[in-house]
Structure formats: C-alpha cells, structure tokens
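A short worksheet on the structure shown next.
Apart from one protein chain that is not included, each protein chain of the complex appears where it belongs.
So that you can tell them apart, the chains are marked A, B, C and D in the order they are listed, and the count of residues begins at 1 in each.
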Amino acid sequence: MFADDFQPTVRRSLLSILIDPINKQLSAVNGLVLDGIGCQKAYRQLFSGVTVSLRAGQGLHVAGSNGSGKTTLLKIIAGLSNDYQGSIGWRCSDELNHVIDKSDLLYLGHLTGVKSLLTPLENLSWWVSLCLPAYPIGSDEITQALQQIGLNSELNTPCHFLSAGQQRRVALARLLLSQQRVWILDEPFTALDHLGISQIENCIKRHQSSGGMVIMTSHQVVSNVELINLNLADYQQRPN
Amino acid sequence: MFADDFQPTVRRSLLSILIDPINKQLSAVNGLVLDGIGCQKAYRQLFSGVTVSLRAGQGLHVAGSNGSGKTTLLKIIAGLSNDYQGSIGWRCSDELNHVIDKSDLLYLGHLTGVKSLLTPLENLSWWVSLCLPAYPIGSDEITQALQQIGLNSELNTPCHFLSAGQQRRVALARLLLSQQRVWILDEPFTALDHLGISQIENCIKRHQSSGGMVIMTSHQVVSNVELINLNLADYQQRPN
Amino acid sequence: MLVSANENFSSYRVFTAILFRDLTVYFRYRGSWINPLFFILVVITLFSLGFGADSQALRVYSPSIIWVTALLAVLLSLDSLFKTDFDDGSLEQLILSSQSLYLSVLAKILAHWFVTGLPIVLATPLISLILGVSFEVLPEVSLGLLLGTGILSFIGAIGASLTVSLASGGLLLSLLSMPLYVPAMIFGVQYLQDAIAGWPLVPSLSMLIGLLLAAVVLSPLAIMAGLKLSVEA
Amino acid sequence: MLVSANENFSSYRVFTAILFRDLTVYFRYRGSWINPLFFILVVITLFSLGFGADSQALRVYSPSIIWVTALLAVLLSLDSLFKTDFDDGSLEQLILSSQSLYLSVLAKILAHWFVTGLPIVLATPLISLILGVSFEVLPEVSLGLLLGTGILSFIGAIGASLTVSLASGGLLLSLLSMPLYVPAMIFGVQYLQDAIAGWPLVPSLSMLIGLLLAAVVLSPLAIMAGLKLSVEA
Partner (left out) sequence: MPNWQWFHRLGSPKWLLITLDRWLPWVLGLAFLTLLLSLIWGLAFTPPDYKQGDVFRIIYIHVPAAVVALAAYYAMAIAGAIAIIWRMKVADMVLRSIAPVGAVLTFIALFTGAIWGKPTWGTYWVWQDARLTSMLILFFLYLGIIALHDAFNGSASGQRAAAIMSLVGTVNIPIIYKSVDWWASLHQPASIKFTEESTIALEMFQPLMIAIPGFYLFCLAAVMLNMKVQIAHNSRNNSWMIEHAKIDS
C-alpha cells in the first residue's frame, strides 16, 4: 500500500517505512529534502542555500570544479559532519521528518574502508555484518557479489596485493548487496576501467528503478544514468 | 648538433646528452627502449615480452583493464621494482645503454608524495630541491607553477585541508617545472575536473614537443595528446 | 517486541563481526600479539639487568616495575587501535553503521585487549620468575594484571580516539593517558604490594575492580565522542 | 671538475632541503618535540613514584632508569620516522631522487634527533633533579645522553626502515631494535655509573663515541636497503 515503489525485494520493504518518532506510527517516505544547506570552511563560505528535493527513484549529480565543496556536501548529507547550516530530512507524506536513520544511508567516499590486510571476502562480510546486520545475507551471496563485480581469482588475496581498481571494486561490491535507501557516492568511478564503470552505472540504474535514491559526484561523464544536475558553482557567494 | 629536439630551454640541453659509462664520452639519446619486459606476481605471469621503443617526443599510453599490470610496469620502468625479466635502457646513436640516470625520470604514481602537513608551496619547493637540485629554480617560479595549475588562494593552506583534486594538483604542478626527460604518470587525471585534465594534457603536449617522452596510464580518454597505444592484454599469457 | 529482539540479535552480530575482524587483522600480522609480550619481557629483563646483583631491591620494587612496564606495553600498542581504521576509512563506516557505536567501541577494545593484555597476564609466571616474585602469590599477581591491563586498555583508548586524526599522535597519546593512568597506577601498585607481602587484599582489590567497571562503562562514551570528532577533522 | 663541484653543491642542497622539511613538519605539530621530552619526564616521575621513599635506591639505579626511559622515548617516536613518508609516497620520491640516498637518510635521522634526542639532552638538569643526581656531574651526564640518544636514533632507524611497510610495525620495531640496543645500553649505563660515582670516564666514553661513529657511518647502509625493500613490497 504505502511506498509501493520501495518494494523490489521482500527485504527492502522493511525499510521503506519509517516509524514516526512523535506519533509512533509508520509513515511512508516520499523523498529526501535538503533545505538551505550551507557550509563555511576557515571563514570562507563554500556554498550556501543548497535546496534540493529528491523523490524516490531520482538521482542527484553534484557537479563543480575541484575544491568547490562536493565532498563536503556529501559528508554533511551522510551525517559525518555537523558543521553546517540548514536542515536535512525525509519527506513523509508532505511532512518533513528530520530524523534520518543511519541504516538508510550508504556512504562511499574517497576512503573506502577496505582493510588491506583482509581479503575481499572478509572485507565485504564485515561490512555486511556491520551495516546490514538485520538481513540474512549469506556468504554465497557475498561471494557472488564479488564475482559479479569482476573479482574472481582474487577472492582470497589480501587486498594490499590488489591493484587500485580492484581495491575500489571490493568497496563497490557493497552496492550489489545494499539495502539502504540512499546511496551517497563520492567519485565512485575513480580507478575503474570502462567495464567497471558501466557495471556501476547499471547498478545505480537498478537501484533507482527499485525506488532508491542516489547522490553522487564524478568528474567523468555519467552517460547511462538519469540524474538531476546540481552545480555547486550556482550556490557559491562572490568573495567579498 | 646532437639531439636537436632536446633543446627547448638552456637547462634541458644539459640533460639531453649522456656520459657513456664505458667510453666516458658524451653521446646523444634517441629514445627509450623496453626489451621483453615481463613480470610475475605470486606465480602468475602478469605480462611478458613487452617490447617498445620510444623516440624523443613520443608518448606511450599503457592500457589494460583493472589489475592487468599497468602500475606494475610503470614501477619497473621507474626503477622502483627489481623483480622483472627483460631490460630497459637508452638508445644512444644505435647502441643500447642500460644505465638510466634517475635524474632523467619523473614518476608520479597513485601516491603523490604530497605531505599533508605542509603547504603547496612548501611541498613543491621540497620536491624541486630534491629532484632538481642542479637547477636554479626560484620561489617565484614555484609560486607561478602552482598558480598556473589553479591553486591561488590555497598556496599557504596545509594540504590536508585541500580537496582531493587540489591535492593532486599540488603534485602535478611538478610537471610545469620538470627538467626530466621521461615522465612516468600513473593515472594523472584522477580526481581532476575538466579544466585540470586539459591543463595536464597541454602540459604533456608541450613536454613532447620539446623532445620529452611520456609513459602514462589512464582509464579516461586522452583526446588531445598523441600517444602510442600499448594494450597489456596483448602481452598476457593465457592461463594454463 | 519483535523489533527489539531483532535489534538485540543484530547488535550481537555487529559485536562479534567487529571482534573477529580485529582479531583476524591482529593475527594476520603475527607480531601483534607477540610484540607487547616480548616488549614487557625485554624491558623487565633490562631492569633486572640494571639492578644487577641486588635482588632484594628488585623484589621490593617489582610491583612498580610490573605496572610501569605493562603500562608502557599497552600504551605502545594503543597507538594503532583506531589508527588503521581511520586511515582506510573503516572508521567512517563504523560511525555510519546503524548499530550502536558503544558496542562497536567495546568490541574493538576487547579485541585489542586479547592481543595485548591477555598475553601479558598469561606471562605472569615468567615475569614473576625474572623479578624473583614468589610463585605462591601467582594467582593474586595474575588477577592484578588481568584487572590492570583491562583498565589500561580502556582508559588509554580515550587518548587514542582523540589523537587518531593527528599525524604524530603517538606521543601525544602518552601525554594524555599518563595523568589518567595515575589513579590506576596507585591502586594497582598498592594491590601488588599487598599481594606480595601477603596482606589482606580486599580494600585495594575492590578499588581495582571498581576502577575497571567504571572504565568499561564510562570510557566508551568519551571514545565515541573522540572518534566522531576525529572523523570530522 | 665542474661536475663534481656542482654535485657537491646539489648534495648539500638536498641535505638541507630534507632536513628543513622534516623539521618544519615536526614543528608544525608543536607536540612533536615536546612529546618525547614530556614522555621521559613522566616516565621518570612514575618510576620515582614507584620507588617511593627510598631515594637512596633511586640514586643508585638512576643510570639504568635514565637509559631505559631515553630508549623508550626514542623508540616510541621512531615509529613515525619513515612511516608518514611511506604512506604519502614521499619515500618513493626520495628513492627516485638522483641524489645520494645516503645523505637523505642522514638528513632525516638528524632532523628526527633534533626533535627527540636534543630536547632530552637539554632536559638533563631536570632529569637529574628528579632522580637526585648531583648537579656536579651535569656536563658528564649531558654528554652521555648526547652520545646515547644519537646512537639510539641511528640504530633504531634500521628497524624503522625494515618495518615501515607493515601496518602494525610499532612493536615489531621495538622487537627488532632491542637486541641491537643492548651493547649501547651496557656501555651507556656503565658510563653514567662511572660519571655519577666520579670514576675515570675514558674507557666507557671512548666506547660510546666509537659506537656512535660506527652507527652514523654504517646504519644508513642498512637503512637504504631497508627502505628500497619496503617501497618494492
């Protein structure tokens, strides 16, 4: 009934509803709202008044030149930084709910959280237990995800032996298992070859079509995915 | 007389000649030769028989999918790894000279050697003293190089405050000051925006036109630079 | 009801996942658990070397020596407790995990204690031998080291979480932890002295247990705050 | 001729560039040079706390205490000597530089000594005060610490270069360095004992000087090999 577009699998349906903290009842999530986000770094206003409303199934491409504040914005949305103005929240049937549960967010930044001493298999299993503890994801599924992303013979090689692109793939394999509603991807295509990029693009498309949202940055052209463009240059103040 | 194409500035002419270690006389360098390079990692032959001859002014684009061994090859050429088969050397008037002086090589890998505690200015000055100690490069030139690459207000901000792309730029500013004959660049376009990429491409073109050589990898399309393509897939052995 | 049972289960899953991952990482470098042990043995040997023939003095000062060395071994190893996770971005994932950071922190410290504190405790007979402490009080000394290394790990982890984003945090960590260690030091040395002299143990033992409980319950709060601010930095 | 003069000049330029860069990095974290000093003061304080009322014993064992503590302070800080350079790729650039790696290594160790060994040497009066060592032998004790911290830095750097590519190298470093430190420890303690007792210093002093010279000349060779190996790994 509610949030129909959030039900590609039985699992995700668990997340598509939200317990309203005030009325203690379930409500449907229609989208993510950024309201007048601004950030100041060392007395310089990086950007201000960033206002976007993202509906289920939509994606946002944060563009801007080097140093314009894309990473900063993504970290703010992910909840890793508290040093900002404005507000972020879910839109639940026309009301704004400012409590975003962390289990709804997947963040993948410049640092990927892949332990170089562990093998791809161990790395991904750990992440699954950490970020998807409520889902019964078995080791078969984890192996499959890694193979699908192009790691076959390297499943049990410690990651510090892997190439730059292979290490990124270990991190990106999370997208294949993810149950999170919003993906926040900071330059996911770094170090990937063409095949890898198109795989990730497909992955994002599938996520969107099942009602997920994506917020990403990339200096490379994202050709196959439909994304709303947000150019941070439009939100910069003239230096005074 | 000899090696005419190596003389864009007075400085570089110093490097365009080589002291033959056997006959103790000067000889002209015509190019770089890779002869049957092969490398094995953990009982797996990554590639073998890579044979290329690069003339002054030419560039080599090492292509290949993730994990095919591009970084490994570049490190071998740079002299950072001794674990390989085959030989590398200068071609000096038809003879092969196996001593490549380190002062002729500039290597820029996944790790850039930018200290995050130091400012861009300090970082570049250090590199100049370290890798170009024989050249009278003043701090004006260093500042100029950084400004040219797009760092203006950040000259004196410690690098760990800078964005991913800005940090790469601090490292890439070396290219503007470089006096080395061969540039070995491992994915130089990582994290750069469009403007940055075209700047680096121009930089490479200028280097080539003054007789320098470039060996690089990139998963992005390199549109403006003429490069010989070397696909590592062609040098892979079938797994047996 | 269902939700809370489910939540408990997933907390448990996260706790064990972190515990076992950390233990795997520690054991993959064989050094990790041998090193603190080796360190404490070498330093204690050096001390006894320094004390030379005067074995009487050695016996008298052995409580202090044991404590100071255990403290240094723990401090030395604490530097990397959160550091590698910070460097490779795992810490961000840990903080972003929907599960309680409190439990994650507990799991990490526990794993760390398994590879630093526990080997020291197990080496008590060897330490006693080198320092000439009577074997009769072995259980008491072991218990003291068990409680002591636990306290040292938990308190030191506060400093580790605050300095994890700093490049040269190692020594700043010592600087911050030393003052916090003093109460534990005082009671710990007192306890060992009582144990070796055969005096009643209840007062100093109860102090140590109290300190450990307080450290286990309270220090994760400070550590959570420290980790969050480090990720923001 | 011209070439070699030029080469000398550029070697000099590289040496100073590395020295000053490292010093800048150390001083940018104000902690870097205060921390070892602070560490040694705290540990010595803790020791004297442990020794308690028996200030006689304290004075007798002060040579060992001074050496063990200086050793630990140097060891603790050595961990980061090449580590940060390894992590950010500076080490590759250092090795690729056409200039002599020998000189680069010397410069790095010297810079490190300036911020760890030297403060300890300058703190000799304070250390003597805490340990109750007579102020009359201050010059001799300072000289001993000067030579001693130098030896400790150079020898410890060998272990640091070998362990730099390992994630949890810190304690492995101690493990590797300890055996190398034993000769220096023995002669150093001997020297300090002689100095404090007012005995003739020539024999132990000449041993210390010999050790320092050998360490300065020979250890960079091992360190160069260790660094190259670490970068390849």
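Observations
Everything below uses one rule, namely that contacts are C-beta pairs under 8 Å (C-beta built on N, C-alpha and C of every residue); 3 or more make two chains touch, one makes a residue touch a chain.
Bear in mind that the values here come from a model prediction, so they are computed numbers and not experimental data.
Across the entire complex, the residue among C:Leu37, C:Leu72 or C:Leu176 in touch with the chain not shown is C:Leu176. Checked against the full complex, the candidates C:Val60, C:Ile130 or C:Ala222 give a single residue touching the omitted chain, namely C:Ala222.
Listed for chain D, the residues touching the missing chain in the whole complex are 28-31, 34-35, 38, 42, 45, 48-49, 51-53, 55, 58, 129-130. With the whole complex as reference, residues 158, 162-163, 165-166, 169, 172, 175-176, 178-180, 182-183, 186, 222, 225-226, 229-230, 232-233 of chain C touch the missing chain.
Keep this in mind: only the chains that are shown with their structure count from here on.
Between chain C and chain D, the least number of touch steps comes to 1. Both chain A and chain B are touched by no common chain. Across the assembly, the mean Cα position most removed from that of chain C is the one of B. Rounded to whole angstrom, the centroid-to-centroid distance between chain B and chain C, based on C-alpha atoms, equals 47 Å. Centroids of chain A and chain C (each the mean of its C-alpha atoms) stand 36 Å apart. Shown for chain C are the residues in touch with two or more other chains, namely 25, 29, 84, 87, 167.
Multi-chain contact residues of chain B (touching two or more other chains) are listed as 110, 116-117. Taken as a contact graph, the chains are arranged in a single closed ring, with each chain touching exactly two others.
Contacting chain pairs (ordered by label): A-B, A-C, B-D, C-D. Of all the residues in chain C, the ones that touch chain A in their complex are 6, 9-11, 13-14, 16-18, 21, 24-25, 28-29, 84, 87-99, 104, 231-232.
On the side of chain A, the complex with chain C involves touching residues 78-83, 101-103, 105, 107, 109-118, 122, 125-127, 129-131, 133-134, 158.
By the touch criterion stated above, chain D contacts chain C in their complex at residues 25-26, 29, 31-32, 35-36, 38-39, 42-43, 46-47, 49-52, 54, 57, 61, 63-65, 67-68, 72, 76-77, 79-80, 84, 87, 166-168, 170-172, 174-175, 178, 185, 189.
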